[in-house]
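Here's the structure, in structure tokens; my notes come after.
Note that one protein chain is taken out, while the other chains of the complex remain in position.
The letters A and B name the chains in turn, as written, and every chain counts its residues from 1.
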Amino acid sequence: MMKKFFAKAYLWFLLALLYSPILIIMIFSFTEAKVLGNWTGFSTKLYSSLFSGGMHHSLMSAIWNTFTIAILAATISTALGSIAAIGIFNMRSRARAVMNFTNNIPIMNPDIITGVSLFLLFVSFGISQGFTTVVLAHIAFCTPYVVLSVMPRLKKMNPNIYEAALDLGATPFQALRKVILPEILPGMISGFILAFTLSIDDFAVTIFTIGNEGLETLSTYIYADARKGGLTPELRPLSTIIFVTVLVLLIVINKRAEKQKKE
Amino acid sequence: MRRRNWSLPYAIFLLIFVVIPLLLIVLYAFTDEEGAFTMGNFRKFLMHPEAMNTFIYSIGIAIITTIVCLVLGYPAAYILSQKQFNTSKTMVVLFILPMWVNILIRTLATVALFDFLQLPLGEGALIFGMVYNFLPFMIYPIYNTLQKMDQSLIEAAQDLGANPLKVFNKVILPLSAPGIVSGIVMVFMPTVSTFAIAELLTMNNIKLFGTTVQENIYNGMWNYGAALSLIMLLLIGIMSLFTNEEDSAQNESGGVI
Partner (left out) sequence: MNINNFFIFAPHNKRNMQQSGYIIEVQNVSKFFGEKVALDNINLNVKKGEFVTILGPSGCGKTTLLRLIAGFQTASEGEIRISGNEITQTPPHMRPVNTVFQKYALFPHLNVFDNIAFGLKLKKTPKQVIEKKVKAALKMVGMTDYEDRDVDSLSGGQQQRVAIARAIVNEPEVLLLDEPLAALDLKMRKDMQMELKEMHQKLGITFVYVTHDQEEALTLSDTIVVMSEGKIQQIGTPMDIYNEPTNSFVADFIGESNILNGTMIKDEAVSFAGHEFECVDKGFGTNAPVDVVIRPEDIYIFDPSDAAQLTGTVTSCIFKGVHFEMLVQTKEGYELMVQDYHAFEAGREVGLLVKPFDIHVMKKERTCNTFEGKMVAENRVEFLGCEFECLPQKGLQAGDKVEVEVDFKNVILEDNEEDGKLTGEVKFILYKGNHYHLTVFSDWDEDIFVDTNDVWDDGDRVGITIAPEHIRLNKL
């Protein structure tokens, strides 16, 4: 009993440590003070000014850019990665090993190396950097995760179900759409979510590929802001909203998965 | 019918956006601005005490961060994996969740916490920030291996007369070794390669190797920057020799969902 108490207490202690900085931000999102750490009374003004939009045009456009880049990169990676996974799955073992190895490179590489290498690619070929290069860079480091999420579904799949569909009169295309696609869909969805969050979070690769034509994502905006000395107060409610959304989303997904398992 | 050709577009994509860029790092590292072969970039690194010191200092910080993460993370992973202490997957999610928050926001939050508690920013804040940022990377792989471990192995050890300490030393620890190894790699690698984080945590007083790379690239010293990147890549390559491909792949792909 004591053992269990200490075990639980340790977990909660670590969680408190992990969450205390985020909690500070959340608490101070409800006050107006420009400098974080000063409590000047409860207020939701930062929230309303975040949503009224008008005052920080550059922040709003950074948020907008971040989401469009993430949606584009996640969608393209999911399509590219899923098709690639089916291809890799059907390859002979040696070619498959080469593909798997290459696919793992962006995962194993630190972000900064991916960033530097893509920067060198774009400058060497004289490609001007901006929105397109960021999306391409994000696809490059997101697709491997999609391949890795789809592959287990293919491996788990009974290899005969494709043949069974053909046997029952489906054309190869129908068999793919009606049998293979539903089978790998869960892998594609988790691959998409993973790609989306990776893209939103990315800072290191983005900063090397975004160029200097004034394009900003949330990460580069925060970075520029922080270097200027402080955090724009509106980032506090924004972080709070993002954090709470992600928290609720992940807990709901996991609760559902747990329930499904029990059934 | 030849569905293996479906990977062709991605193969071409990988070639252009992964393989060629990495080769470009090598190419730039061994050439000067005119494009002629040179070892000068590496000589510059070895002769330049500042870059060298930053390099060694970064490795030191990474080692300390890794050790702290292991010491804090292993017990947490163990407790999370044991049914007697924890049956809820949500608890695991809570530990991994901070990974989903933008690293800059997390770092700025740490700065805010230190400000709030009126603690000085510096080396202490740097290590706290690094541990805070990368602790989930240690907990998750260890948790994964411990959780997959066959519980009857522990019972078998007890049955054969091992006391709890022996059970841990002789059974649990060796069996969780793969998780520990990938945890170490997954904490060490990002710690040694981050940039911008250290500056924010130390009011620009401490610079890590990642920042040196970034600054050089930013200031147009592409060849020198590429050489420094290559050195970092070698360091990480040596690190990842200790883990095998499969372990890291399965841990990374695991995610939460």
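Convention: a residue touches a chain if its C-beta (ideal position, glycine included) is under 8 Å from a C-beta of that chain, and two chains touch if they have at least 3 such contacts.
This structure is a prediction, so every number in the text was calculated from the model and none was measured.
Trainee: For the unseen chain, which displayed partners does it touch in the full complex?
Mentor: Result for the missing chain's touching partners among shown chains: A.
Trainee: Tell me which residue among A:A164, A:A224 or A:V244 touches the hidden chain in the full complex.
Mentor: Among A:A164, A:A224 or A:V244, only A:A164 touches the chain that is not shown.
Trainee: Given that one chain is not shown, which residue among A:V150, A:V179 or A:I207 touches it?
Mentor: A:V179
Trainee: Which parts of chain A are in contact with the chain that was left out?
Mentor: 158, 160-161, 163-172, 174-175, 178-179, 182-183
Please note the rule applied: only the chains that are shown with their structure count from here on.
Trainee: Could you grab the centroid distance between chain A and chain B? Build each centroid from C-alpha atoms only and quote it in angstrom.
Mentor: The computed centroid separation for chain A versus chain B comes out at 17 Å.
Trainee: Note which residues of chain A are touching chain B in the complex, please.
Mentor: Answer in residue numbers: 4, 7-8, 10-11, 14-15, 17-22, 24-25, 28, 36-37, 80-81, 83-88, 90-92, 95, 99, 101-114, 116-121, 123-124, 136-137, 139-140, 143, 145, 147-149, 152, 172, 190, 193-194, 197, 200-201, 203-204, 207-208, 218-219, 222-223, 226-227, 231, 235, 239, 242-243, 246-247, 250-251, 253-255, 257-258.
Trainee: For chain B, which residues are in contact with chain A within the complex?
Mentor: 1, 3-11, 13-14, 16-22, 24-25, 28, 72, 75-76, 79-80, 82, 84-86, 88-91, 93-95, 97-98, 100-106, 108-110, 112-113, 115-116, 132, 135-136, 189-190, 192-196, 199-200, 210, 213-214, 217, 222, 225-226, 229, 232-233, 236, 240, 245, 248-249, 252-253, 255-257
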